[in-house]
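One structure, as structure tokens, below. Some questions next.
Here's a slice of the assembly, chains where they normally sit.
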């Protein structure tokens, strides 16, 4: 039997990301299915793949027709493909309607998208709810399209009898209370957005699955953005949704920038505070906390007023704030193994906070207990005893009146959550502490 | 029929200010009556002028004797008026007792007030509750009074059978709940303090009167400072006072400085927050918010502990913080039409916030509603959709759980209140929103 691979390998995450990169995903279609199929091999057992029929009403929305694409190109009179979908999935506007005919250059121009200020990059464009077709290409390439007419071909289908696909994985814990991790799975060949989060989430699931015990049930949801999250909420509104205690939308976890946490709508919930402490403790060179806003990723749905779930959004540099965003420069080279590993470490810390965030009762609360005779204190006094370990013991003892959780103590003391948890364990072992 | 003049004209406000400027006002007397008479022509119909008899007990005070003045001067042996009340109403200490005799220069000096550090300016002085007489003059002028004796004449009367005069205008709204605007009307020839606020208040009243509907009843009160406000409170303690929901003391609204808002005693009431948002939205180059203090204008009375009304004080540069304060340099040139117009605009925004500050209920609260099919969203995705209008729609939808008013949304989102109100109207029109 093969040695189980240690979780948290940046190289392994990056290899999976490269495998997923070429697939053309959209909010429906085979790209999502294929992506879930590959992902399944890297997840703990139990991935469920759901298909929801096009046209199904989901709250204010309806599941859209299923879109698939086999081929697409712009060719010149010589039959040369001057823009070829097979070279890059970004070349086609997602959800383009089928087309195959000769068009004048003027007509073609109305269907082209490029970035004059980033002339070497292909932009990412979608048109989910407005039927049209279009190509995306580098502005430099566009400027070389000088012929009078071109053959355009988009061999796509929009199937009203299709379905929307999403995946989810549930790791049961001692409690039915759930922690939700949600990733969007609908972007084509974009590495940071959001393959990075898919592979980090998969690695986190592996780590959670390997733990001897889990306090919470963990649910990983891989959904197309917006309508996918709304569909998931609709299908689970009476089951999983009421059990969610903490949650995170994971996005853009592969780039080089510092972490940014966007608070849940409720703000200052346990998940908001747990992420802040995890980022502080991880000490990866600064991080930013932002207030909730109803614009962004699927936290928009989880935090809509009818649900108002304690779900925040963890990213590195937020969307739209790095030049590679939604362009062909968001490729596997932009996402380094070290960056994936850092993101995984932060999420591991978040889970550790959630798992160990108990309130304790000091069993010797009148004055300090004598730590020395229990081997928990150094002996020669008079010098400065500022060591973190002793501070952790003192903080846990002082705050453990049954009202303060370890997360409270971590915030008030400024000490690392893990160290406080270790101190709590040591104090429980010598009979000075019990769960409240 | 003449075209009705558009409200908010800085020139019209300034013309009215110049008309009012020469009148010698005090806390009682014909100056107040004359001022109200002029003001009436520029107000919507309905100004009430109240006379309260001298000696009437008003809480801890009694209405003072009525003071009037016909003439006053200091003359030399040659009969030349070296100081002449007819030239400037500031020349006489307000409430000076009558006097007419020859005095030595030494005695005269004890009754003179000037500003050695602003030697060209006449100061403003009063002696309401200590019977005495005095003259105010430029320090340079004072230094030329070298004769041995002078004739002093103050042809004033203090009538114990007189009355205190104040005006008020009530614009009824759909609700009996009231918004109070209070201006002091007792200062003589001082333009910024407080003719500017009188003319801005008159213009605001015109604008409110012209509105097709008013949610609130608006009450404009023009009172002598301190005893006038106390008299008004005494006379309305069982009628208007319990209906006041929001209020502002208006003062110094004509100077060139930035706006300053002094919070009500309660602090963080709706009016405090409405003014802050109005000033932020008006974007007139910075403004200052100050905590309540029991020193200042008539907010002292409205915020006395027995009333504790939600009444703040809006000024531009506060009293005592600009060199023209309480001197002859506070003249119509100091008050520019543009400044009056800005003040009017800020107050209009305040009223708009109060009128439209409702809590709404999102009628499609589970996930985001599909704005696209309602024509409220642009279609081609993938680019950055940061436009304010879409943000306004999303914020209103997200926060409308029946608990948050539009003012809450304006504060949390940082978006302009007017834009949010427009978004709320659009969402109501498509059936996504209703008043909570």
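Every chain is named by a letter (A and B) in the order it is written, and numbering of its residues begins at 1.
By definition in this document, a contact is a pair of C-beta atoms (placed from the backbone, for glycine too) under 8 Å apart; a residue touches a chain by one contact, two chains touch by 3 or more.
Please read these numbers as outputs of a predicted model, since none were measured by experiment.
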Full complex copy count, 2 shown, is 3
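Criterion: only the chains that are shown with their structure count from here on.
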Whole-Å distance, C-alpha centre of subunit A to that of subunit B, is 54
For the subunit A and subunit B complex, residues of the former touching the latter: 58-61, 93-94, 123-130, 226, 229-230, 233-234, 237, 265, 291, 293-295, 300-301, 303-308, 319-320, 326
Subunit A-facing residues of subunit B, complex: 362, 364-370, 372-373, 379-386, 390-391, 394-395, 397-401, 412-413
